[in-house]
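With one protein chain withheld, the remaining protein chains of the complex are depicted in position.
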Amino acid sequence: MRPSGRAPDEMRVITIETGFTKHAEGSCLISFGDTRVLCTASVEERIPPWLRGKGEGWVTGEYSMLPRATHTRGSREAARGKQSGRTQEIQRLIGRSLRAVVDMKKLGERQITLDCDVIQADGGTRTASISGAWIALRLAVNSLMASGDIKHDPITGQVAAISCGIYKGTPVLDLDYPEDSDADADANFVLLEGGNIAEVQATAEGATYDEEALLRLLRLARMGCDGIFSAQLDATK
Amino acid sequence: MRPSGRAPDEMRVITIETGFTKHAEGSCLISFGDTRVLCTASVEERIPPWLRGKGEGWVTGEYSMLPRATHTRGSREAARGKQSGRTQEIQRLIGRSLRAVVDMKKLGERQITLDCDVIQADGGTRTASISGAWIALRLAVNSLMASGDIKHDPITGQVAAISCGIYKGTPVLDLDYPEDSDADADANFVLLEGGNIAEVQATAEGATYDEEALLRLLRLARMGCDGIFSAQLDATK
Amino acid sequence: MRPSGRAPDEMRVITIETGFTKHAEGSCLISFGDTRVLCTASVEERIPPWLRGKGEGWVTGEYSMLPRATHTRGSREAARGKQSGRTQEIQRLIGRSLRAVVDMKKLGERQITLDCDVIQADGGTRTASISGAWIALRLAVNSLMASGDIKHDPITGQVAAISCGIYKGTPVLDLDYPEDSDADADANFVLLEGGNIAEVQATAEGATYDEEALLRLLRLARMGCDGIFSAQLDATK
Amino acid sequence: MRPSGRAPDEMRVITIETGFTKHAEGSCLISFGDTRVLCTASVEERIPPWLRGKGEGWVTGEYSMLPRATHTRGSREAARGKQSGRTQEIQRLIGRSLRAVVDMKKLGERQITLDCDVIQADGGTRTASISGAWIALRLAVNSLMASGDIKHDPITGQVAAISCGIYKGTPVLDLDYPEDSDADADANFVLLEGGNIAEVQATAEGATYDEEALLRLLRLARMGCDGIFSAQLDATK
Amino acid sequence: MRPSGRAPDEMRVITIETGFTKHAEGSCLISFGDTRVLCTASVEERIPPWLRGKGEGWVTGEYSMLPRATHTRGSREAARGKQSGRTQEIQRLIGRSLRAVVDMKKLGERQITLDCDVIQADGGTRTASISGAWIALRLAVNSLMASGDIKHDPITGQVAAISCGIYKGTPVLDLDYPEDSDADADANFVLLEGGNIAEVQATAEGATYDEEALLRLLRLARMGCDGIFSAQLDATK
Partner (left out) sequence: MRPSGRAPDEMRVITIETGFTKHAEGSCLISFGDTRVLCTASVEERIPPWLRGKGEGWVTGEYSMLPRATHTRGSREAARGKQSGRTQEIQRLIGRSLRAVVDMKKLGERQITLDCDVIQADGGTRTASISGAWIALRLAVNSLMASGDIKHDPITGQVAAISCGIYKGTPVLDLDYPEDSDADADANFVLLEGGNIAEVQATAEGATYDEEALLRLLRLARMGCDGIFSAQLDATK
């Protein structure tokens, strides 16, 4: 039995509030149960130095947790003077995942930064970040197209992410914090609408796993992402 | 005329949503118009080294802006590797202001950290932080008293803060961003319920000011803080 | 009674030695009793990036204490790898105060940096820094005008600063260290010759204060600054 | 056709020189073709603070590239003052992978640090690091058992890692640098002798991939790791 | 001909003002011509962790230049966030030089830190620092002996330092800045009263040098240090 009473293949309730902040070109507050992440897309008319003059754009991600997003207060990375390895790993994953669905030529010489700030954490913050960042990106690009700054839609599809894991011997979908901290294996899947895979990160924590388990987790992730794809479309209609 | 059409002594609408995050011992999302700050109070059963063994507690503040709280995206302090002078100045002010209404002996050997994270900025983020932090602190202390961890209420009164300034020659209350960036003088007042002053920071920006102007700003601040004191009481009843 | 035996409205002895270092375009060693600060003005023919091409100059301040300026040795900020919040707060105040008396158009596209290094500390180091920095600035500008680099005097008046406080219930002028560490309230005033105010920072330490006390401190500060204005003129004649 | 002329399922030549440095409790220089990594295991009789008093040990990894391990010189992380996100990600992976085959109770209250320093890079440095770190660990533990410091072997099995990828449409084993920089997808597998999986990191670079491709890459990885397991045994006999 | 008109073996005028700051246990402002360094000795009743329980003390040095000690303003190391290699090299040299004349057993479990802050620079700041630091140390130890905290004098002799160099082909004593920046070779000697050598650092800048030149520089240094030893004694009588 899962601590939350959910069925093994049952997602938490997803809620999405778009336009959560007024300055960002695109934004949403996305919740997976008690996990809440504010995702904003910021458009800037400058690109990284190594891309200059190529006629291409760039999409990148940043991630942070508010100090008291978690059960006990964590110290502020700005005060410590550096970002943790975990933060940097997640930031790189967010950027990579979103770039998988953007045509950089069509985006043109501009950068979109996807800031994912975790307001409240209850497991699955990185996957919620990716799923919400797509919405913020979609809204920002819509606005660029409405203003005529972009002619052809650079977004080639939807991307979403979900965590699955092996909890007390059972593969389960959408780990919350009590499960995450006690799972034998923990896998994050970044999937594209249509079935393709952008990223698999499947890590043994308490116990290693076999190929069959990996495939069952992937199947659960597909189910979960189908629900997220629908919610993304609803939110950006 | 003020850009917002407000009268010189008219505050923005204040809204307060308590319990905004579930992990913090006390929390609220406080808004002054479009300025929105998440304030959380975290109780920890440890104190700074220089207080050990004295039977006293400590109250401190931290402050940050989300990168896209502002009109254009600012870089993340954690990525830059250090907090700006402005951030540190505000953090010190928040801590000092709240300590003005706490009896450290009654608090006992524990620390309460008030995290003020600006979700959206439109002027007056530091004063909104202080006003909201008092609410988070009040809720956290209520909970410590309910659980019996604290016997006697260590909070000696209410504290609130508001900015005033001289805008196009007229003293006005509760500056928003368009006013703040164009004011001749900008003053932050931290006041106690009952009339006493905890802090005045009155800075000439475009032009210096005289004693009469300082006193008019202080009177406006009193009016503003009276409204905040009521809102604080309503929120923590 | 004040520990030093001074009357409540009695300043410490001010001494000013101009030309203390030979390389700086302007310099002085200013003393308020045992507080001694070396102030230098350095002229550089470059300006911050955000001012380029505007035909304006910039004035900025930096501040530091030598490790053994104080009763017990403090660690060196360069060794710790960052400047404290207190240092940054003071640096910002010095720059703001001096900019209040400079016409940036007349200064032209150059930057003047006012370095204030505390050789010995006995309270009031930030206000001594501001008062001495004006002298260094005046001397540096004199030299730029003598050489013909600047045609019209960009300095629009004198600025000086002094601390006052409420010590054992009595408002007193020019706090020394024993008073500063034991005062109920501590206020720094930055005033212009002629009566206008550039900055008020009045902070409750042990006890909050009322409006009348604020006004009495301001009046003491006016008396103190009048003496500093005279000393500045004598030193730069 | 692969740039190296290798068949799709053909590994590069593996060479292992154990005892490469005399101070480390265990060490080897491991080469996969032109990729050469020095792996050392250092035993220290101290553990991280959060493990104290639990009677358990810890295994952790560190990773670095010499500045001229690569085609063009990279700047030294120590000079830049921080480790890159990539370095931290790899360090975390090395530690996690090795911990998957260590019984921390049997290890006892000591820490083994696996330093993986890349002397020359030609693709696959993180997987070579893991495969070589196991050898250094095995040798260090052998020495602890020979000296009687450890009674029961804490190593529960072998772990090895290899990268696979989709290069010009074909799944290939053991990517070298020319393939790695031009692959559509790049996957790192950390496998246990016996068939279980410790970690999968499969990332779309140029193009996303489907489930069948993931499984073909996993099968190639199994072939590759079988060869590494043999080489590890030979080296530590 | 030397730019200053000095003879090859002629020192600059040395002046020493002891007791320059009131808080330090020992202090002096030492000048070699226009080079002026404030040296303070701070006694602390704590020692580095690796010395605890050995009944021995420690002597260490720190060094810094005020930003406008030099012809053009240098940036502040505290603002840059790290000490330069040059600063660290000089700090290490100061500490080593003074430790050469201290019996750590007799000093007892306390640390003396010698802070050398360059007020004005005109060549030879590191050697002036060492020569002045001995005076500050002597005064601090005198005070510890007068108070009875130390029974037996831990200072075993005098140490002084001077720079020499080959300037336009001629060995010269006590380089000033114009000579230092144009010398073919630059040597710093740290000598003990009585003739022994604590340190030689002789560096080819424009041209390498031969053994005979090294010996001539050493002889000049002996002459120079003899003068410094006398001045040290006069200052600490």
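Going by the order they are written in, the chains are A, B, C, D and E; count residues from 1 in each one.
As a convention for this text, contacts are C-beta pairs under 8 Å (C-beta built on N, C-alpha and C of every residue); 3 or more make two chains touch, one makes a residue touch a chain.
Remember, it's a predicted structure, so these values are computed and weren't measured experimentally.
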item	value
Touching partners, among the displayed chains, of the absent chain	D, E
Sole residue of E:Thr15, E:Gln88, E:Ser143 or E:Ser230 that reaches the chain not shown, by the stated touch rule	E:Gln88
Residue among D:Ile30, D:Ala69 or D:Ile228 touching the omitted chain	D:Ala69
Hidden partner chain, residues of subunit E it touches	82-86, 88-89, 91-92, 96, 100, 187, 192, 195-204, 208-211, 214-215, 218
Touch residues of subunit D, complete complex, unshown partner	21-24, 27, 34, 38, 40, 42, 44, 62, 64, 66-73, 76-83, 87, 113, 115, 117, 119-121
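Please note the rule applied: only the chains that are shown with their structure count from here on.
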item	value
Topological distance between subunit D and subunit E, in contact steps	4
Shared interface numbering between subunit C and subunit B [over half = same, under half = different]	same
Distance from subunit C to subunit A - Cα centre to Cα centre, in angstrom	50
Shared-contact residues (touching 2 or more other chains) in subunit C	82
Every chain pair meeting the contact rule	A-B, A-D, B-C, C-E
